[in-house]
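The structure that follows is given in the form of structure tokens.
One chain of protein is taken out of this complex; the other chains stay put.
A, B and C label the chains in the order they appear, each numbered from 1.
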Amino acid sequence: MQIEKKPLIVAFCCNWCSYAGADLAGTNRLNYPANVKIIRVPCSCRVNPLFILKAFQRGADGVIICGCHPGDCHYTTGNYYARRRITLLFSMLSYLGIEKNRVRLEWVSAAEGAKFAATMQSFAEEIAELGECKRLEDLRCKK
Amino acid sequence: MKLVKDLSALYEAIAAVQELYLPVENKGRVDFKLYEAGANVDIKTLKTVRSAKDFFFTQTETLMGFKVEGKNIEVEDLRPEVRPFVAFGVRGCDARSFEVLDKVFLVDPVDTVYEARRKAGTVVTLACGRPEETCFCTNFGITPEAPAGDVTTWLTEEGLYWQANTDKGEALTAAIAAVFTEGDGKAVEEQKKAISDIIAKLPLANLDMTHLEGVKEETFWGHPVWKDISETCLACGTCTYVCPTCQCYDVRDFDCGNGIERFRCWDSCMYSDFTRMAHGNNRNTQDQRCRQRYLHKLVYFPRRNEGMFGCVGCGRCVAKCPSKLNIVKVIKALGGK
Amino acid sequence: MQRIGVFVCHCGTNIAGTVDVKTVAEMLGKEPGVVFSTDYQYMCSEAGQTLIQDAIKEHNLGGVVICSCSPRMHEQTFRKACAKAGLNPYMVEVANIREQCSWIHKDVAEGTEKAVILGRAAIAKVHLNAPLTAGESPVVKRALVIGGGIAGMQTALDIADAGFEVDIVEKNATIGGKMAQIDKTFPTLDCSACILTPKMVDCAQHEKINIYAYSEVEDVKGFVGNFSVAIRKKARYVDETKCTGCGICTEKCPVKNIPNEFNMGMDNRRSIYIPFAQAVPKIATIDPNTCNKLKTGKCGVCSKVCGAGAIDYTQKDEIIRREYGAIVVATGFNMIDMTKFDEFGYAQSKDVITSLEFERLTNAAGPTGGTLLRPSDGKHPHTIVFVQCCGSRSTTENGKPYCSKICCMYTAKHAMLTREKYPDTDVYVFYIDVRTPGKNFDEFYRRAVEQYGVHYVKGMVGKVAPRADGTLHVQASDLLAGEQLHIDADLVVLAGAIEPDKSARGLATKLTASMDTNDFFTEAHPKLRPVESPTAGVFLSGVCQGPKDIPETVAQAGAAASKVIGLLVKDKLTCNPCVAQSDELLCNGCSGCEHVCPYGAITYETKEFMQFDRSMKPRRVASVNPAVCQGCGACTVTCPSGAMDLKGFSNRQIMAEVDAICK
Partner (left out) sequence: MQEMIKSKLAELLSTGAVTKVIGWKRGENFYDVSPAAFESVESLADFVYDDFCGANLSKFLVKEPGKESKVAVVLKPCDTFSLNQLIKENRVNRENIFVLGVPCEGKLSEEKMRVMGIVGLTGCKVEGDKVTVETLYGTETLDKNDVLLTKCATCHSKKHVIFDELIGETGEDSDVDRFVGVAELEAMSEDERYEFWRNELSRCIRCNACRNACPACTCEKCVFDNDASGVAAKSNANSFEENMFHIIRAYHVAGRCTDCGECSRVCPQHIPLHLLNRKFIKDINTFYGDFQAGADAESEHPLVHFTENDPEPSIVKEGK
């Protein structure tokens, strides 16, 4: 059962576009790495920076947030707020010397199954290259 | 009298036999750090930002764990392994603070982690070459010119004079015997005199403490100083965390995913959730919290410990409080002359 | 700790093909709190649902985790099934081990491990789930339509025909809107008044429609199904119940020089007026800014001549508060101010006019009785230049970035009608592009070019300069010929951009409906919910949402009406229980959440809180209206103290999922 520990990726996906996009990737049998684990949230604006930091604390090596394309938000404006919040957070992480490629925001629509799979593939590769996240780890969680 | 001329040789010698902690400068701030070759050792600066209590009572300490696997829970002993170490460059005030902490942690029930560290640690104190205006240790009978400790040292022009006071101190001295030469000790006497002269000029060196002697616990409860102070007390923990004698801690659980780590960490009586219990909190306003902090040091603690104050006059709170509130103001406000 | 049951679905071989479902069930059965774990061929089948229901009863389950296809597929199915067995439906979580696991992974070990982790995350979430109950709120079975143009009228008529009461609030003295000012409509060239005025009469006579003309919306409270709207009925100084609309007052009033808005200021009306002959309601209105009696107390002619005794100089504005279940915004548009465009000379010459002014000049009820005459000297123009895109598709400060959509077609109409009625005129149309997407539109445009000999020139007019002899020197470029044109025109007609009515911005604030940067109302979804605003219960009709022509407006009006009807037929609205909620004890009152809420679901009130010293301190705290909140969660992240949380997707629940995934 135990498989060698690959870099772990947490993907927060909005229910209306990106989660549906992920479902479409599945329906089309588009493969992407199994170390990507999806958490469903109503909207990208539901993603609290605390969740992102918590994920790293718990041992995630990369975090990606996916939402509807700007202008297509199910709740009209949620992803615009998310964009500002997440831009600032990413900038701060980089400022603290956390590798900037460990976090990403992508807009994936419900029709973009292929984009979802390709995005996860490329992100997983990027994280694999970076290796384990040491700069935001909590060793207590890695025992 | 034993004299060390080459200080780095001393550090290397101690580090070769035990873990050596000593004041290290980092961007103008000095704190105790584990010695490593090339470290920016600074034993001239009088006070480290954090007190020396960290040696025995660290800010966080893991105590035990609960390993969870499926529905099974296994208890683990996660107390740290304590190795012998030397705390070098401790000042007289901090050295006294260990005695204060002993009264708390070494009485029944003994705090085993504290006890282990206390046994493992050899305290090498350093006389205060340049006492500062925030210092008021003399009010508590501390002698900064000849501080207590397993070993007492004096930094003079000639080098570092070294005097072992206890068995532990002797043992350390013997282990590093090669670094010592003999000195005439005159410089020590001169330094003691110089320090005494400076102390005579210190503004806070002679506080009137008579009004605190033998008072009942509730004597100062209704005093106006509590409200005065609490008006602009920010309720941060700076005073308590830089204080060498503050000994309160909280025990908390951290959920690591696969289990729980139970750890203790410093707590501060300035915090609103300090001593919060299931029924609520018995101190809910900042004036009550301020009263608790100062009366604990000045009245409650001495009553229970043969008059030993819970303050050693290190002056860190005087220097560090963001609102410039401190125990000296309280001592004076309570009626000292 | 919840008693949790785990149900792993094979989905035939869809899941079982790459996920070892038995192992998943076995592994998850070992998780804390899991008291029952099993797998089954098709969990969504009737037998599968029965299995879940039986387990709930037998094991007294407090939470259920179903490892199956996407929750987008069967979450509702499973929730309903569990509800039938007495479990709160929101105690059910679905782990997506098909679309997001078995279908994308080929290796069984890998798929199985991932399925276990996804299952654990769902279990961790269920531990923190709380039973949620969908709230209900009653629906007031009356609709409010704001704006009495063709959009508002059509919406009102459609709603009323379905049997619901409708109030129309129109800020002008009559309903009818812009369409009433138009002469003929493209592409059929039928008379605008002939098709509009019967509808106006229908509105007036419909027993379910009540018209508040010369009125404005003062404030809006409440939420979908339960709006409470204050309407300011402005004083007409004429008793509506008495006025017969005979018009004698409007003939006798001594103040004669008031520019007539209906004719775009090209002729005059009196201080007491009826906008036009077919006005609805046909009631005189005194313009308080110009009436001698109201200004100086001296006059009173109208009162003397009024046989009905309807004149009442003491009338005051009246505030009427009424309850509505739904609100339709149909506030329409205006042409932008052309005086800001120096190059077109609109402010310099009376003979440079807007298209809407041209409509009035060619209308039989207009200032010239329908004869096309130059406004400056009343002579027949021989050379007419039409300029399109005046301020539309413009990135300049005075212009609008969007296409106004209707100008190409009405300009073709104007050009064609001019050539038909006055074959001796030369007609030029300057255009950037001619856009004719619409039924019979391109045919119509081609007729203008091919049959009526209108000179269409691709290029923009650079300058219109009035000359001493009264002609207009038009300097323009012909992009196709690559040359500069100089035309001496008698009349220049500007197809100005249209913009939302100025009142819309303030109204949007009152309704907490959002607008785009051009002040057009935004839709709840640009493709899928084009006639609803993001604010529940507020619908959009006509140009207030974006430029459109009459057929489109009528179609959208009907669509908005059908949405309103769909809402009003319900006796009660069921709310989504996964809504935000605010913890008063943690709320700082900063209003951050209120700012980001797209639905206006958050309100603040000041409450007194007891301090530890027993004194009372006032503090502003947020509260969420669960009937309005849609559960996006924007507020939760704005809130630094975490006072705002989202039921069903709480901070703790999401963090528990993160923890479980990263374990």
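By definition in this document, a contact is a pair of C-beta atoms (placed from the backbone, for glycine too) under 8 Å apart; a residue touches a chain by one contact, two chains touch by 3 or more.
Treat the numbers as computed from the prediction; the structure is a model and nothing was measured.
Across the whole complex, the hidden chain's contacts among the shown chains comprise A, B, C. Contact with the omitted chain, checked across B:49, B:63 or B:116, is made by B:49. Interface with the hidden chain, as seen from subunit B, comprises residues 26-29, 31, 45-46, 49-50, 59-60, 130-133, 198, 201-204, 228, 231-232, 234-238, 240-242, 250, 252, 254, 263, 265-268, 271-273, 318-325, 328-329.
Mapped onto subunit C, contacts with the missing chain fall at residues 517, 585-592, 595-596, 604, 615, 617-620, 638, 640-643, 651-652, 655.
Panel shows subunit A; residues 49-50, 53-54, 56-57, 70-71, 77, 80-81, 83-101, 103-105, 135-140 of it touch the chain omitted from the view.
The working rule: only the chains that are shown with their structure count from here on.
Distance from each chain's C-alpha mean to the overall C-alpha mean is smallest for A. Centre-to-centre, using mean CA coordinates, subunit A is 34 Å away from subunit C.
Measuring from the averaged C-alpha position of subunit B to that of subunit C gives a distance of 68 Å. Residue positions of subunit B with contacts to 2 or more other chains are 257-258. Multi-chain contact residues, meaning those touching two or more other chains, occur in subunit C at positions 659, 662-663. Residues of subunit A touching subunit B in their complex: 58-59, 138, 140-141, 143.
The touching residues of subunit C, when paired with subunit A in their complex, are 23, 70-73, 96, 98-101, 103-107, 109-114, 117-118, 121, 514, 522, 524-526, 534, 578, 596, 598, 630-634, 636-638, 646, 649, 651, 654-655, 657-659, 661-663.
Subunit A contributes residues 1, 3, 8, 10, 15, 19-20, 22-27, 29-32, 34, 37-43, 45-51, 54-55, 58-60, 71-72, 74-78, 81, 85, 117, 141 to its touches with subunit C in the complex.
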